[in-house]
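Below are the structure tokens for one structure; questions will follow.
Heads up, one of the protein chains got dropped from this complex, but the rest are sitting where they should.
So, subunit A:
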Amino acid sequence: MESKTLRFIRRGELVALDNVPPARTLLEVLREDLACTGTKEGCGEGDCGACTVVLGEVEGGALRYRAINSCIRLAHSVDGMALWTVEDLAAGDGTLHPAQEAMVRSHGSQCGFCTPGFVMSLFGMYQNHVCKGEAVTRELAQEELSGNLCRCTGYRPILEAAQEMAKLPAVRVNEKALRAQLAALRPAPDAGGYMRPASLASLLALRAAHPQAQVVAGCTDAGLWVTKMHMEFAQVLDVTAVEELRRVERFANHIAIGAAVTLEDAYGALAADRPQLKTFANRFAGLPVRNSGTLGGNVANGSPIGDSMPLLIALGSSIVLMSARGHREMPLEDFYTGYRKNVLAPDEVLAWIKVPLPRQDEFLRAYKISKRYDDDISAVCLVVNLALQDGVVAQAGIGAGGVAATPVRAVQAEAALRGKRWTADAAQAAAASLRAQFQPISDMRASAAYRSEVLGNLMQRFWLESQGVQGINLESITISEVSA
């Protein structure tokens, strides 16, 4: 099916491309159609960051910069945005951008193949932090670069470059001119192979009219269906431009996160209410994936090893499904009917995730066990949220991932705790209930026995943390505790 013209702004100029198939990736367009080979393919699945580019969009009147993985991003999804690749940063006379110059001076490139991706992540940091006068600390650099892999340097010089770029002569994007250009890029009518409606009404109408179309959001998983499973979509319905679904709205007792809100923004909203989630949020993939992927996508995709669902289940979240016929709301865990199966009707979309605000008495911890600390998929994920009143469990929310065919609520452990005094024995009983309820599988990430053992051990950790025991998490062992 013919797709509408794909248009974006690059190097201050309008790029307009016709006949781009719906499933073509942004990286293919860059490397093959535009012959811009500076951007590299390292893995084709958003795990190495060699393909990182930066997108610019106007949000709330200001430009938002997002570093994303171009290898799994469908090209049409950047329609109407500004795009920077590694070729676009140096000045006309060859003067390098601070993100580039700092990499040279810190000896941050060896083989150079991951370098364009790192440079673009650094450029994103430059726009989002340096240009706002915020310092790039080593911790920030580590967090924001965790989605970029380097096999040569051991990272130290790259982390250093991130901290050094602010000291170089400043370079600014002419945002005023760019905003004007973007404003002039009016969205084209939704016709053809790639549909990216701007309103909820339009989305629901298109969904009803094209029930066979592949619904996508950030494509951080669906992109792999293209690159790794070689699927070809005749028709794509992209929800990410729907204005109503791009918002986080606050209500008296809950926040409503639109299904098209990026993971980065959604976790930002969750961590704003519950700061203890910041570490967990940072460990959800790498920043380029969080910048593309959406919370709604993670939920609708329903992977048993997705990290959002155990958290949302523990928090008692519900979801709102919408169609042209109306809407329905349900607890998140009721959405799933089997491995990657859910209750969505052919004309329905996931619209909002409603997350209750924290109670005064809640004690919440989110645990993730993976081979690598950053940017890995959980072997086991356990989120425990207890409301404790006078030493009694008034309310218990426990979500688990990696232990069953779907993300699940640990109903047995919740039942074992509800109304009971919160004691070491109660925690032990809850651990036993967790192990009893779930029979995880063995795979390349972990054995069933390990998953089962750790599931209970995490409840033990939760108990210790609830008693104020310090220094029992590796991430809390700072270098200052280990004397110099």
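Brief remarks on what is shown
The rule we apply is simple: contacts are C-beta pairs under 8 Å (C-beta built on N, C-alpha and C of every residue); 3 or more make two chains touch, one makes a residue touch a chain; residues count from 1.
Note that contacts and distances are computed from a predicted model.
Entry comment: the absent subunit's protein name, as recorded by UniProt, is "Xanthine dehydrogenase molybdopterin binding subunit", drawn from "Transcriptional regulator, PadR-like family", "TIGR03545 family protein", "Xanthine dehydrogenase molybdopterin binding subunit" or "ABC transporter permease".
Only one of the listed residues, A:37, A:199 or A:389, touches the absent chain: A:37. The residue touching the chain not shown here, chosen from A:234, A:272, A:436 or A:472, is A:472. Here the missing chain is touched by one residue of A:57, A:273, A:347 or A:376, and it is A:376. Although one chain is not drawn, the whole complex shows that of A:112, A:187, A:331 or A:346 it is A:112 that touches it. Listed for subunit A, the residues touching the missing chain in the whole complex are 11-13, 28, 35-45, 47-48, 50, 85-91, 96, 99-107, 109-116, 119, 138, 141-143, 145-146, 148-161, 163-164, 167-174, 177-178, 181, 227-228, 230, 286, 369-377, 379, 443-447, 450, 453-454, 457-458, 460-461, 464, 469, 471-475, 477, 479, 482-484.
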